[in-house]
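Written out below as C-alpha cells is the structure these notes cover.
All protein chains but one are shown in place.
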Amino acid sequence: MPIVTVKLLEGRSDDQKRQLVEKVTDAVVETTNASPEKVSVIIEEMSPSHFGTGGKRVSDS
Amino acid sequence: MPIVTVKLLEGRSDDQKRQLVEKVTDAVVETTNASPEKVSVIIEEMSPSHFGTGGKRVSDS
Amino acid sequence: MPIVTVKLLEGRSDDQKRQLVEKVTDAVVETTNASPEKVSVIIEEMSPSHFGTGGKRVSDS
Amino acid sequence: MPIVTVKLLEGRSDDQKRQLVEKVTDAVVETTNASPEKVSVIIEEMSPSHFGTGGKRVSDS
Amino acid sequence: MPIVTVKLLEGRSDDQKRQLVEKVTDAVVETTNASPEKVSVIIEEMSPSHFGTGGKRVSDS
Partner (left out) sequence: MPIVTVKLLEGRSDDQKRQLVEKVTDAVVETTNASPEKVSVIIEEMSPSHFGTGGKRVSDS
C-alpha cells in the first residue's frame, strides 16, 4: 500500500519520469518488503513561479 | 472542517466531476455528522505519464 | 487508481471511520466508474491545536 | 525544514504569488525560528471545476 | 478557499503553533485578498525519524 508522491520542478524528460517511477518503486520495495504491485508513485510537477525557498521563487532567482 | 482530496487519472467528464464532489460530500456528511458547508472537496487529476503502479506508468502499459 | 485523502478533526469513533471509508469508496466508484478494488481511502486526523480557520485554531475557540 | 503548501483557486497575478511566497515565508520564520533558507513554499492552483464546498463546485455556483 | 498545510519538525510550543496559524493566515489574506474566514491552516508535525534531506534523516544526524 505504499503511496509515494514526488514533487519536483517541471522540465524532466518523459524518459527521466519513466525511470523515476521505476527506480523509486524499486527503492521502496527493497527497503519495506512491500510487493511491487502495491506501490504507487505519483509525480507532481511544479512551475518555477509556484515554488520558492527562502521567500524567493525559482522564477525570480 | 473535513477536507477531501481525490487524486485520479484525467479523463472524467465535467458532469462526472460535478457528481463526484456532490456524492463524496454526501458520504462524508452522512458518516461524520459534519455540516455540509464545512466539507471541501478537491479534485486533482493525474496524467498517465505521472502515475504508476508496480514501477510502470499508466502511459507505458 | 483513485486515491482519496480525508483530513478531519480527531474524535470520530472507529465505526464512523469504517463507514466513512466504505461510503466514500462507493461515491467514487459510482461517479467515476473506477473498480472498487482500485480505490484507496486514507483518513488523516487533525488535532484541534493543529487546525484553524480565520487565523484561530479550533483549540483556541 | 518547514514545507508549506498553499492550495488556492487560480486567478491570482504573478505579483500576488511572488508576494504570497515572500510573506508566508516571513510568517513561518517569525513564529517558528526556522532559518529562511530552510523554508519552502509551494503554490498549487485549483480550477473552479475541481473545488467545491457543501457539495457544490465553484464552477457550478 | 485557500488551504495551507505547514509540515515541520515536532518541537514547537503550543504558543508558537497558535501564532503560526495566525500569522500565516494574515500573510495569505494580505497577498491574495481572500476573506480571513475562508483561509484554513493545517499544521502537520514530523518526527526526526520520519524526515531527511540528502538521504539522511534528522534523527541520524
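Which chain is which? They are A, B, C, D and E, in the order written, and residues in each are numbered from 1.
The definition used in the following text is that a residue touches a chain if its C-beta (ideal position, glycine included) is under 8 Å from a C-beta of that chain, and two chains touch if they have at least 3 such contacts.
Everything numeric here is computed off the predicted structure, so don't read it as measured data.
Out of all the chains shown, which come into contact with the hidden one?
Spelled out, the missing chain touches these shown chains: A, C, D, E.
Sort through D:I3, D:V29 or D:M46 and give me the one touching the missing partner chain.
Of the candidates D:I3, D:V29 or D:M46, D:I3 is in touch with the missing chain.
Please identify, in ascending order, the residues of chain C that touch the omitted chain?
Missing-chain contacts on chain C: residues 14, 17-18, 21-22, 25-26, 36-37, 39-45.
Which residues does chain E use to touch the chain missing from this display?
7, 46, 49-57, 60
What residue numbers in chain A mark contact with the hidden partner chain?
So the residues of chain A touching the missing chain come out as 1-9, 12, 16, 19-20, 23-24, 26-28, 30-34, 46, 51, 53, 58.
Just so it is clear, only the chains that are shown with their structure count from here on.
Please give the intersection of the contact partners of chain C with those of chain D.
Both-contact set = A, B, E.
Using the touch definition from the top, list the chains contacting both chain B and chain C.
A, E
If I rank B-D and A-C by number of C-beta contact pairs, which comes first?
Higher contact count goes to B-D.
Centroid from C-alpha atoms only, then distance chain B to chain E, rounded to Å. What do you get?
Whole-Å distance between the two chain centres: 24.
If you average the CA atoms of chain D and of chain E, how far apart do the two points sit, in angstrom?
Between these chains, centre-to-centre, one finds 12 Å.
Could you list which residues of chain D touch at least two other chains?
7, 26, 46, 51, 53 - these are the residues of chain D that touch more than one other chain.
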